[in-house]
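Omission of a single protein chain aside, the complex is shown with its protein chains in their original locations.
And now, chain A:
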Amino acid sequence: MAKEKKRKAAEEAVDGDDYIEREDKKPKKQKLILASQIKNKEKRSAVYAKLKHEKRVEKRKKIKARDAASKQALELGEEPPEKMVPRTIENTRELDETVCRPDDEELFAGNDADEFSAVLKQQTAPKVLITTCRFNSSRGPAFIKELLSVIPNAQYYKRGTYELKKIVEYAKNKEFTSIIVVHTNRREPDALLLIGLPDGPTAHFRLSNLVLRKDIKNHGNPTSHEPELVLNNFTTRLGHRVGRMIQSLFPQVPNFRGRRVVTFHNQRDFIFFRHHRYVFEVKEKKEGLKDKKSKASQGKTEKKAIARLQECGPRFTLKLVSLQHGTFDTKGGEFEWVHKADMDTSRRRFFI
């Protein structure tokens, strides 16, 4: 029905000057009808199914052709044709000038004069004070317990009604190297405030997706060996700074016998925290399962060296909200970086 209507409309619209043109236009216009424009559900679904089937068949053909070509090339000993790389957000990330380069001397000089250099060069051992916001409830204490087990040499102090600035002073007197404040909102830990001491920067993170140890299936129990740190993808200058700040929470001498690894993985400005125990193993992999026809190649078993992980400890994600120079002072402090709403406009721009 719709097709006929369109045809009539096409005929009426055209003047009739070029008879040939009209004829050409007809088939073209017929082909351009989208499946979604058909009002009849059965007909529409049939057309759509046909379309999808065609697409799938085409795709399979392409894949087969590609595989055949690469196999051929391998057999002939030539280079296989280039593998197509899918376009991802990471591939198409907006160019950032502040990305750290490995040959940047300024960066290294900056690192030396950093607030964290004392801890990172092992002149002082890290000592962490964990506290909460004024009203703490529900998952907060459980989360703090787990944090205490993750970060070695961490102590928990109840908040009371002290001002944060006073707490900072108190911690300085007792020679702590950093403070973590866990902020709770609506009975869930919501934000993490990381304050470096003596005049370290203050980083405000938003916490989300917290999964406690008891909620993880097949979780392991962490030991008290010093963990290994893995910090991934902290590429820009800001990321580098944040990475060093996180690094300064942990002791710089990991105890490899404990086989504990703590990971902070940055992906698109979200920092994922994971805590694992690992083991190196030999894994036997059977080859030749792809080709069901050739049974001869099924006898091969390739051994690979792999690392196996068992998750222990909490799992959460952090997102940097603001980084302030100096200890906690929202009114008078100088902010190095603040998240603003218009930073979110581009889907390909990330700051850490």
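The rule is short, and it goes like this: a residue touches a chain if its C-beta (ideal position, glycine included) is under 8 Å from a C-beta of that chain, and two chains touch if they have at least 3 such contacts; residues count from 1.
Just so it is clear, contacts and distances are computed from a predicted model.
Taken from the listed names "Proteasome subunit beta", "Large ribosomal subunit protein eL14", "Protein MAK16 homolog" or "ER membrane protein complex subunit 1", the protein name that UniProt assigns to the chain not shown is "Protein MAK16 homolog". If you put the hidden chain back, the residue from A:Pro126, A:Gly140, A:Pro254 or A:Pro314 that touches it is A:Pro254.
The missing chain, though absent from the display, is touched by one residue of A:Thr132, A:Thr177 or A:Asn233; that residue is A:Asn233. The residue touching the chain not shown here, chosen from A:Cys133, A:Leu148 or A:Ile216, is A:Cys133.
Summarising the interface, chain A meets the missing chain with residues 88-90, 99-102, 120, 122, 133-134, 163-165, 208-209, 228-235, 243, 247, 252-254, 256-257, 259, 261, 263, 265, 267-270, 272, 274, 276, 278-282, 303-309, 317, 319, 341, 344.
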